[in-house]
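With one protein chain held back, the other chains of the complex are shown just where they sit.
Labels run A, B and C following the written order; every chain starts at residue 1.
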Amino acid sequence: MSKFEVPVGPQHPALKEPESFTFVVDGEHIVEVRPRIGYNHRGIEKAAESRTYIQNLYLMERICGICSVAHTTCYAQNVEYLYEKEIPPRAEYIRVIINELNRIHSHLLWLGIAGHEIGFDTLFMYVWRDREHVMDVIEAITGNRVNYAINTIGGVRRDLTDEAIAKARKVLDILEERTKYYRRVAAAEPSLISRVKGIGILKPSDAVRLCAVGPTLRASAIKSDVRKDDPYSAYEEIPFNALSYDMCDVFSRILVRVDETLEAINIIRYCLDHLPNGPVRIKLPRNPPAGEAVSKVEAPRGEDIHYVRSDGTERPARYKVRAPTLGNIPAVCDMLTSKADCTVNIADIPIVLASIDPCFSCTDRAIKFVDPRKQKEWIWSHQQLERYSRRKANP
Amino acid sequence: MKLGLVKWARTKSPWLVHFNTGACNACDIEVLAALTPRYDLERFGAILRGSPRHGDVLVVTGPVTRQVKDRIVRIHEQMPEPKFVVAVGSCSSSGGVFRGCYNVYPGLDSVVPVDAYIGGCPPKPEAIINGVAALLAKIRGG
Amino acid sequence: MSAPPEKYLAEEIKRVFGDRVLELKTPRKRRLFVTVNPGDYKEFMKYLAETMRITHISTMTGFDAGGKIEVMPHLFGLGVELTVRTSVPKDKPELDSVTDIYPGAVLYEREVHDLLGVIFKGHPDLSRLVLPEEWPEGVYPLRKDYKAQQPEPVRKG
Partner (left out) sequence: MTEAVVEAIIQIAQILLFPGFLFVIGLAFAYEWFDRKFYAKLQNRVGPLYTGPRGFLQPFADFVKLMAKEDIVPLAADKLLFNLSPIVAFALMLTAVLLLPISTLTGILSFPGDLILAVALMTFFCIIVFLSGMCSTNRFSTVGAERAVFQLLGYEIPMMLAIVGVALGANSLRIGDIVGRQAENLWFIFGPQAIGFAIYAVAVQAELERIPFDIPEAEQEIVAGWLTEFSGRKLALFRLSRDIELVFVAGLAAALYLGGPLGPVLPGLEPLLYTIYFIVKTIFVLIVLSTVRALFARLRIDQMVSFSWKYLIPLSVLQLLLVRLVV
């Protein structure tokens, strides 16, 4: 059978975001993957250099709408490192609570999307219905559903109210029950399992070699979690487990995320029980001292790393963001390429792509990746392809 | 009479094609949330379609980046007439917080014609439904 | 190890590289900044990867520091977030690629190449990465002399 290219994206139902992957397929099997990223490149790093530190908070929030609070936490923390100041413990705890709520929302969202990608729309609808509970709590605490605007340099903007705490506790109970239910479904539903088990294998050695991060790495039997390895905020004081599964496939990525959701519920409960009293923010001078700092946060998708360089003015000299998805791109290309011992089908593309929980808006202040191997078979060039599909009967 | 029936059908059956031109995902998840049980856009007959050939309403989220510009124009071309474009969120309406960045166009309307704007960063699902309803009212009116 | 990991690592690096380490900073716990000459860069990275077993590269930052461009790979291992810094002259921005040591660095080096124009010698493929196809050659948006310019609207809004 002749080889044949299937473009996925930039507008494709499997990708909620404009990225483009070109798959070279042989029948239903994928032999090569060539991603083209950059559709989402907005030039945030350049923009950050022309805004003040406070203004940049808004920009960082909007790097990614799903893990927004991870980016602002990372940013605020980074600038606080520049000042060499600690923020009040209550603020640290509130940050942890919001970060974990965000993780729950993100993982549930992902579980729904994963269901949708394998044509299991009922799961999608159910999970998203329950996810609305988290959104309610987040809205009660921060006032917003998606971009929370809770972090500020030197602490958080809003304190937790008693009603919000009561609401959070109630919702956590519902969520725990529902998440456990989904865990049972995931472990028992045969048509679901048949689509995810043994699919998208990423061997532990490859995961380390290609520098995968977050749940993708943890699903390949490597216990690596920034919250444990490089504890920030209040994570040093909070007891929790870093999880890992060793099946290295999509199924194991599902289990890691579902279990992390349960773990996050426990973390929030602990934080609510041990919430210290005191102020929630400190005042810091307008301009941080000259210097540089690196800050890392475990975003729902993995390690999020920011670097800041200050020259003592009110604007950063350089601000660098590396979001988790970029770190996982080489890994997902590896997962999607058929190897001697396992083949990958077209039908598996959506779920495998989704299994790293891609978030290209974060990633794309950057990147395109082309497999350097040259294909000898007949292939249409990108321009040909575009011209071809742009042709219409009535011009 | 015939036109009346067609107009009625158009307002009752807006099929959406969702395109992200470089958004931060916030608007996208809210667009998706509008389809889920709590909001359920299907009540209005709206369903999400994958192929631009099937769509009536192009729902665009996010600032238009240089690289995505050709794609959005092409998808807009692929859709059969009559077609409508909704810009969801501040970025899509004006460039939002990214206005002035070197890779971002100042709003979706600088690339394709837009019929309705939904403000917010991101707009809540209720606002999105309201925006779609406003578009339908516009179709009904003229 | 009784000493904090960043101190331990700093001591080790000093012991092996001696004067060739231009600067060594540990501003806070688990953070280490090391500056080396571009000539020693590759050897240093190899030492980190092979002797110290620091295998995870988080990202690579490029910074336009006036006449020079700084390239800063961020590594993580042994419980230390390690930033290596080396600077290349702006008029001849060339550096050895570390992709053979760190396969995960492929994308990061390309990003730095695309946005700052650093040429990594020995990199398998330095084609355009994040910028659009029609972006002019030789214009690097993250250099300080580039002024951000919004694209021209295609149609009147």
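The rule is short, and it goes like this: a residue touches a chain if its C-beta (ideal position, glycine included) is under 8 Å from a C-beta of that chain, and two chains touch if they have at least 3 such contacts.
Remember, it's a predicted structure, so these values are computed and weren't measured experimentally.
Counting contacts over the entire complex, the absent chain touches A, B.
Seen across the whole complex, the unshown chain contacts chain A at 4-7, 12-14, 28, 115-123, 125-126, 129, 189, 191-192, 194-195, 345-350, 388-389, 391-394. By the touch criterion stated above, the residues of chain B touching the omitted chain are 5-6, 8-10, 12-13, 15, 36-37, 40, 42-45, 49-51, 53-54, 56, 78, 80-82.
The rule is short, and it goes like this: only the chains that are shown with their structure count from here on.
Across the two interfaces under comparison, B-C and A-C, the one joined by more C-beta contacts turns out to be A-C. Inter-chain centre distance (chain A to chain C, centres taken as mean C-alpha positions): 24 Å. Centroid to centroid, with C-alpha atoms defining each point, chain B and chain C lie 40 Å apart. Chain C has residues 131-132, 141, 146, 148 in contact with two or more other chains. Multi-chain contact residues, meaning those touching two or more other chains, occur in chain B at positions 65-67, 100-104.
Per the touch definition, chain B reaches chain A in the complex via residues 17-30, 32-33, 36-38, 50, 52, 62-63, 65-68, 70-71, 74-75, 77-78, 91, 96-98, 100-104, 121-122, 124. Residue ranges of chain C in contact with chain A, taken from their complex: 27-28, 30-31, 33, 55-59, 61, 63-64, 72, 74, 76, 79, 81, 83, 102-108, 110-111, 114-115, 124-125, 127-132, 141-142, 146, 148.
The touching residues of chain A, when paired with chain B in their complex, are 10-13, 16-18, 38-44, 46-47, 58-59, 62-66, 68, 109, 112, 124-126, 128-129, 132, 135, 145-147, 359, 361, 364, 386, 389-390, 392.
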